[in-house]
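Note that one protein chain is taken out, while the other chains of the complex remain in position.
For clarity, chains are labelled A, B and C in written order, and residue numbers in each chain start from 1.
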Amino acid sequence: MWAFINKLRSPKWFYAISARLQPWFWAAALILIVIGSVWGLAFAPADYQQGNSFRIIYVHVPAAFLAQSIFVSMAIAGVVFMVWKIKIADMAAAMMAPLGAAMTFIALFSGAVWGVPTWGTWWMWDARLTSMLILLFLYLGVIALRGAFTSRDSASRAASVLAMVGVINIPIIKYSVDWWYTLHQPASFTITGRAAMPLEMWAPLLIMVLGFYCFFIALTLMRTRSEILRRESNKRWVRDLAGGER
Amino acid sequence: MTGTEGSVSKEVPVVFHGEPGGGLAVAFWATLKRDLVLLLRRRSEVMNPLVFFAIVITLFPIGISPDPQLLTAIAPGLLWVAALLAALLSLDSLFRADYDDGSLEQLLLTPQPLAVLALAKVAVHWLLTGLPLALMAPLLGVMLALPAGSYGVLAVSLALGSASLSLIGAIGAALTVGLSRGGVLLSLLVLPLYIPVLIFGAGAVQAAIFGDGVMAHLAILGALLALALILAPLAIAASLRISING
Amino acid sequence: MAFESFNEFIAMGGHAPYVWAAWGVTGGLLVAVVLHARAERRLLLRNLQRRVRREERLVANQGEMAGISHQTGGNRHDT
């Protein structure tokens, strides 16, 4: 564990190891997402209540999962950066934020589109959609705060603190929004609220979720490598690398 | 210019100090008192949020409808949202003056824990913003045709909730104090985190109108305040240290 | 297979606009994110190479100048 943390201090080591890991995650992401998409779109049975509009679940739920997971990952990276002063963690956190915002947007958009055949309206103050909207604001806050500082060191620290504060608040927000929703609309049903789903329905969902996670890891590795090049461009080994890849 | 200037007795040797003993309470009260005096000398800064609160509440009947029934329905949320925005208004200046004149550095360099001293500053913000807003809210409630019997709950919920708002908001203020244009960013960072307080605060007033039990809401507001009291000062202290790094 | 024919698949039992809009936006965004990451990486590498080449030229030039005028106290970088 400690050896690993110490290795993480070296961007050079990370650059090398991520180059080897990256293709596997890209391949896994591609395969899983293709299988999940074909299965979910063409082979999974239609929902007896919602018909084929239910197939939106295969993008909505993975995106919503990832949106929350990425925020938690960002906060964990923030802790790692603040406690052990590992710059790689902060670089990764900086690269995760836009993807997290994109995933939150996908979850919101697909949820809104799903709302048309289900509730007959583009927007419903559904508990899940409302928390997703708040999560989007939290993401925008972290991104804006990081962009507002002129000093990168301060930006990193401030974004880390905000991510930690946000991650403590996410469950509180989620529970209070759920509570608020049940208070105001006790009768209506949530789009993904049912537990009992046959295997043919949730197996592709599981595959899609896994595929999205692999996509997130692969993209974060790739963009963190780019960020290393950006931030360490004064270092000798980066210079040699650029010279070598001519 | 006096003739005695610089006449230091040369016999007295420099005194060393041991570990600081007490003094925390003294420093806490001194900071509290200093900030109270400072704000009371610039009374317009204390008045501004209150006037803002009143004006916003006036805008709604004009913008929507003077119908008392409609106003009764939206009054709890309206009063809470307006009070929340009014409290946000004065938040930006919470650490700004100290940052500009250098007393923030001095605050950081006392042997006393920074979190406790920051708490003193937040307490002043609540005493001169949150508490007056809570006391003023029933008056505006009359103008929004709030049913009798909910006035006490409105004031208590605002008093409890605005303390949490001050604590959470101070984190944002501490993060943005080093930025020249932190005001808008501050609202972006802080407002999503205000949502749980808003839900239970407005919920309490609504419950009072419907004659439901109010204690549950107030208890949750109290729990949120307790959590904020424990965690927020630490985040504020960490954020101030980041901001002072510039 | 949940559908009898390809046309039925496209029609999605009347829910086509919704299903395909959600999937389309998701797919489009994923692809865009990947393309952006690739473009970002290429641009960074190109800029880095340009900078390295420029500095090499600079060092080479200064080396020549030092050789001609036999100066040693120049502001040469020993990279």
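We take it that contacts are C-beta pairs under 8 Å (C-beta built on N, C-alpha and C of every residue); 3 or more make two chains touch, one makes a residue touch a chain.
Please note the rule applied: contacts and distances are computed from a predicted model.
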Chain not displayed: protein name in its UniProt record ("Branched-chain amino acid ABC transporter permease", "Sodium:proton antiporter", "NADH-quinone oxidoreductase subunit L" or "Cytochrome c biogenesis heme-transporting ATPase CcmA"): "Cytochrome c biogenesis heme-transporting ATPase CcmA"
Which of B:46, B:73, B:108 or B:179 contacts the chain that the document leaves out: B:108
Residues from chain B at the interface with the omitted partner, ascending: 1-2, 4-8, 10, 12-23, 26-27, 29-31, 34, 37-38, 41-42, 97, 100-103, 105-112, 241, 244-245
Contacts of chain A with the absent chain, listed as residue ranges: 10, 12, 85, 151-153, 231-237
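We take it that only the chains that are shown with their structure count from here on.
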Euclidean distance of C-alpha centroids - chain A vs chain B, Å: 33
Chain centre separation in whole Å, for chain C relative to chain B (CA means): 46
Inter-chain centre distance, chain A versus chain C - centres from mean C-alpha coordinates, in Å: 21
Complex contact set, residues of chain A against chain B: 134, 137-138, 140-141, 144-145, 148-149, 151, 153-154, 157-158, 161-162, 164-166, 168-169, 172-173, 176-177, 179-180, 183
Complex contacts: residues of chain C adjacent to chain A: 1-3, 9, 12-15, 18-19, 21-23, 25-26, 29-30, 33-34, 37, 40-41, 44-45, 48-49, 51-52, 79
Partner chain C, residues of chain A touching it in the complex: 33, 37, 41-46, 51-53, 55-56, 59-60, 63, 99, 102, 105-106, 109-110, 113-114, 116-117, 215, 219, 222-223, 225-226, 229-230, 233, 236, 238-239, 242-243, 245-246
